[in-house]
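Worksheet for the structure shown next.
Omission of a single protein chain aside, the complex is shown with its protein chains in their original locations.
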C-alpha cells in the first residue's frame, strides 16, 4: 500500500514554484489534501495581505492533489473558480480540498483556504471549486 | 493627467510577491492591462511547465488592474475563474486583461494568458473571467 | 418579525419563469434557501435528463435567495459557476444554498442541486458557487 502523503510530498518537492513559496503538505488521503504555506513578506501584496495569487496557487494545487487522489497519478487542473472572502493574514494559509464527485476521467473538487492566526484559530479566506482531468483522458 | 503605466508599475513594485516572481507591467490604459513574466525554473511545476499557480497569479493580477482602470484606485478581485488550455512554456508568459463591463462598484473583466515562444510567437495558455470590486463598495 | 418563507414564496410567485417551470420554495431562513422543482417532460433535454439550463436556473435562484437572506431585500446574482456531476433524474430536483461569507454589499454563496429519486433518496447532481450583490451596492 503506497504512502500517499510521502508521494504527495515528493511531487511537491519537485515543483520549483512550491519550493520557492515554501509550501508543505500536511495531509493526503483518498478523502482529500491539505497544504500549508507559512506567510512572509515575499508572499504579500501592497496592503500587507497575502497576494491573491498566493491564495489561488494554494487552492489550485490542493484541488489538483484532491483530484489525483480520486483519478490516480497523472492529473491536471482543467479549470477552477475562486471567491476571495477575507484578506489572507496571520502566520500561515492552509488549504483543504476534497472530491465532490469523480468519474473516470474528470473529478469535481472543492477547496477552502483559511488564514491561520497567531493563536491557531482559522478564518475562511477563500473558497474554490474546480475540475481535475486525467492527462490524456 | 496621471501616467497610468507609471502608477501601475509603482503598485506592482509594492507587491512583495510580484517582486519575488519578477513580473513586469508592459501596458496599462483605460482599455486594459498587460503583464509579462519571464519564466525560470523557480516558476515551474514537476513536468517543466509553468506552474498553474503562476499562470493564475498573472491572470488574477491583470484582471485586478483592468478593473482598477475602470473603477478607480482601491479595487480587489472578488472572484475569478480560469481555464488552462495549454501548458505554459517558452521564455515568458504574457497576460492581457480588458474590461467587459463596469458599473459603479463592480467590473466584469476578461484575461487571456499566452506563452511567448523563443521566436516571439504567442500561444494561448489560459483564459480567465472575473469580477473586480471597489473596496468598501 | 417577518416570515421569510412567506416573503420568499411571494417573490417566487412574481417570477413568470419560476411559475412556468413550477418551482416551489421549501425552506428559507437566515441560514439559506431550499427550492424544489418537480421534473416533467418539458424540463428535459434530448436524452431524457433534466436540461442543464433547468439545473442552472434552480441553482442560480437558490443562490440569490441565500444571498438575499444575508444582504437584505434587493439583491441579484452577479455571477456564479456550476459543475454538473451527474444527470438530473428522478421525480424532482432540490437545490440547497447557503451563505459562506457576507460583507456589506457582496455575499459568497454555495449551492448543491440533488436529484430526488422515486424512493426519496437524493443524489448530488450539480454544485455551484457564486457572488450575490446588493442592488445599487
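The first chain written gets the first letter, and so on, giving A, B and C; residue counts start at 1 in each chain.
Note that in this section contacts are C-beta pairs under 8 Å (C-beta built on N, C-alpha and C of every residue); 3 or more make two chains touch, one makes a residue touch a chain.
Please read all numbers here as calculations on a predicted model, not as lab measurements.
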Of A:11, A:63, A:78 or A:128, the residue in touch with the unshown chain: A:78
Absent-chain interface as seen on chain A, which is shown: 78-79, 81, 104-106, 108, 131, 133, 136-137
In chain B, positions touching the absent partner: 81, 83, 85-86, 100-101, 108, 110, 124, 127, 129, 131
Chain not shown, touching residues in chain C: 11, 14-20, 41-46, 51-54, 56-58, 60-61, 64, 76-84
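The rule is short, and it goes like this: only the chains that are shown with their structure count from here on.
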Same or different contact residues where chain C meets its copy chain B, judged by the half mark: same
Superposition of chain A upon chain C: rotation angle, C-alpha, nearest 5 degrees: 180
Chain closest to the assembly centre - both centres taken as Cα means: A
Chain centre separation in whole Å, for chain B relative to chain A (CA means): 21
Separation of chain A from chain C, taking each centre as the mean of its C-alpha atoms, in whole Å: 28
Whole-Å gap between the CA centroids of chain B and chain C: 33
For chain C, residues contacting two or more additional chains: 81, 108, 131
